[in-house]
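What you see is part of a larger complex, with each chain still in position.
Chains: A and B, in written order; residue numbering restarts at 1 for each.
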Amino acid sequence: MTTNKMRVGLVGSGYMGKAHAIAYRNAMAAFAISQEQLQCEMLADATPELAEIKAQELGFNRSTGDWKQLVSDPHIDVVDICAPNFLHKEIALAAIAAGKHVYSEKPLALNADDAKEMTEAAESAGVKTLVGFNYIKNPTVQFAKQLIERGDIGDVVHFRGVFNEDYLADANLPFSWRLQKQFAGTGALNDLASHLVQLATHLVAPICSLCADLKVVHKQRPCAQAEDGVGEVENDDQAHMMVRFTNGAQGTLEASRIAWGRKNGLSFEITGTKGSLVFDQETLSELALYINEGNPQTQGFKRILVGPEHPDYRAFCVSAGHGLGFNDMKAVEIRDLFQGIVNNTPLWPDFRAATQVNIILDHVVESVDKRAWVEVEQYDGERK
Amino acid sequence: MTTNKMRVGLVGSGYMGKAHAIAYRNAMAAFAISQEQLQCEMLADATPELAEIKAQELGFNRSTGDWKQLVSDPHIDVVDICAPNFLHKEIALAAIAAGKHVYSEKPLALNADDAKEMTEAAESAGVKTLVGFNYIKNPTVQFAKQLIERGDIGDVVHFRGVFNEDYLADANLPFSWRLQKQFAGTGALNDLASHLVQLATHLVAPICSLCADLKVVHKQRPCAQAEDGVGEVENDDQAHMMVRFTNGAQGTLEASRIAWGRKNGLSFEITGTKGSLVFDQETLSELALYINEGNPQTQGFKRILVGPEHPDYRAFCVSAGHGLGFNDMKAVEIRDLFQGIVNNTPLWPDFRAATQVNIILDHVVESVDKRAWVEVEQYDGERK
């Protein structure tokens, strides 16, 4: 069943909540979606007061201090979950139970079992789901996928992905919920490597086996209140994986949250039998492409600036090389969400695909425990 | 007199018109401006039908096929001119006569005399004006200005600016109004070098003398209709200037619209007595900075990724290095426009400042005719 509009309820207005709010506006103007068709209907936050202020600032019609009220509101079509990770499951299950479509930030859940429960609930209820692995929405990355799919670089034989940031590089940054397993799950693995896993799967093939290494480098951090002493850091600062894909390709994936100097340091290099491509999110509007053809004297990596010849760029600008930003990727994601819902077409990556990411993250922990390679369960491969 | 809202009438919904439309939405979400405070009220385009479609797509409440109707509408506070250059003057004068504030795309006019007439009309009427020299609104460029103003690179002794694109590099692209003096004025000079002149003035000091060179490289182009033969190109493909600034610094500015491979190739390097900075719009979210201090062994250009420590970035993202896009600069410009109007504070660059750019462009033509250096009239310096 198709509809002609999408009314959004946003849960959480922090970092990603604001990015979503910007993206709704941006998507409407860029993709010619009217305010009638896409309505920012309600915003939930921790208290009614905060929610009201934020709704005003971010352009939502109504607000509430209780996300349960939002989830059950009859004028909401999609629940957009930007709450902390450990709340994703409860909110999503409630939204599904209320028959709402769900758009959740990543990682979908703290572990694969929770993610499966969420996936099965959504599939049973027949609601649509989308998880915010936004990096694949970047026109540059869409173009990379296009190049791979049409065979420009031949058969993919290697993927190397790195996602390094330095948001916890300072050992004196205070202890917080992010460093505790019960609230955050794993560390750099969950926050950063999850994107790499999803990108690798999206661009190359399913991952079928892996071997991993995790390390907590800064084992204690001072509590925010000096009198509380120090907190014991429970999750990884650095995460490594060697992987094999179902198509036979090899890969290496690594992430760090303590890599000084890297701010949004997601990069990948994909090697095929005919060429290679290289991407770095810190220069998100360009792709380096090497193709083995023509005069060897003039072979080299081409620096391609994304432009109107590439997917979805033209909606933002008709001139090449003018540069898109981080928030523009989210606008593409919103456009996907909108089209999927109003046209009743599939969304990607949905809960099942995101569950596959959670499964792989769980296998990482298993591999670390065993100090050996492990085989990967193919949950997304069982998609009906 | 302050007000609490800004109602916008947009004239023209092509390239820049759409960029403005995106920017209004983007600015509202990023800078917490409510829909009550900033209203996209009316859109004018060539025909009522087109205007209606575009108003729908871009989120404007009403539409009209006659910009004169928009200009005189009582529910419009600001007229936003995204019409072709040769119409700027007529629309702006009409808007000013109707007591509207005016926000115009650059270049302000086809020549300095027209620009002066517009400036004087606006100043007499007491309306506010803003001209869309958007590159100075980029947080990275704002940061460059901050570095210069607080003396981090010492006294500026040199500015080199290049603005190269390749939108007319193909000699077989058809003849058009852009290539005729009566509609477009000069060529690369007007389109591209105007930005460099404004940037140089903004970042260094007023330009007091110059010597220039202009060249039409592709002298004829085929008409769009083959039976019309060829058109004679009347304006420059390449433009060069050597300049001197009032503070004694030297500069070189050059622009080309036929520079293969450059898409938004606006770059500058500013040298001071203590250091240097380098910017390239094709990587708009980074600045290279060299400071002569500390151990010579570890001196080098620093690649600084723009982040929340820098002006206006935090409104878009709380994490450094996540990258802003071209449209985000326009959102900052809209925020400036909004604040200037609701708080009744000065806007920059206004018509007078933009007229100074037009004056310099006219001196370029004069210098080319004389094959010699010329002194520059200081119109903006007479600001009251």
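The rule is short, and it goes like this: a residue touches a chain if its C-beta (ideal position, glycine included) is under 8 Å from a C-beta of that chain, and two chains touch if they have at least 3 such contacts.
Being a predicted model, the structure only gives us computed values, none of them experimental.
**Student:** Whole-complex copy count for this homo-oligomer, where the file places 2 chains?
**Tutor:** Assembly-level count of identical protein chains is 4.
The criterion applied here is as follows: only the chains that are shown with their structure count from here on.
**Student:** Quick check: superposing chain A onto chain B on C-alpha atoms, how many degrees is the rotation, to the nearest 5?
**Tutor:** So the angle, rounded to a multiple of 5, is 180 degrees.
**Student:** Quick one: report the Å distance separating chain A from chain B, using the average Cα coordinate of each chain.
**Tutor:** 35
**Student:** Going by the contact rule set out above, which residues of chain A touch chain B in the complex?
**Tutor:** My answer: residues 15, 18-19, 21-22, 24-26, 28-30, 32, 34-35, 56-59, 165, 167, 262-265, 281-286, 305, 307, 316-328.
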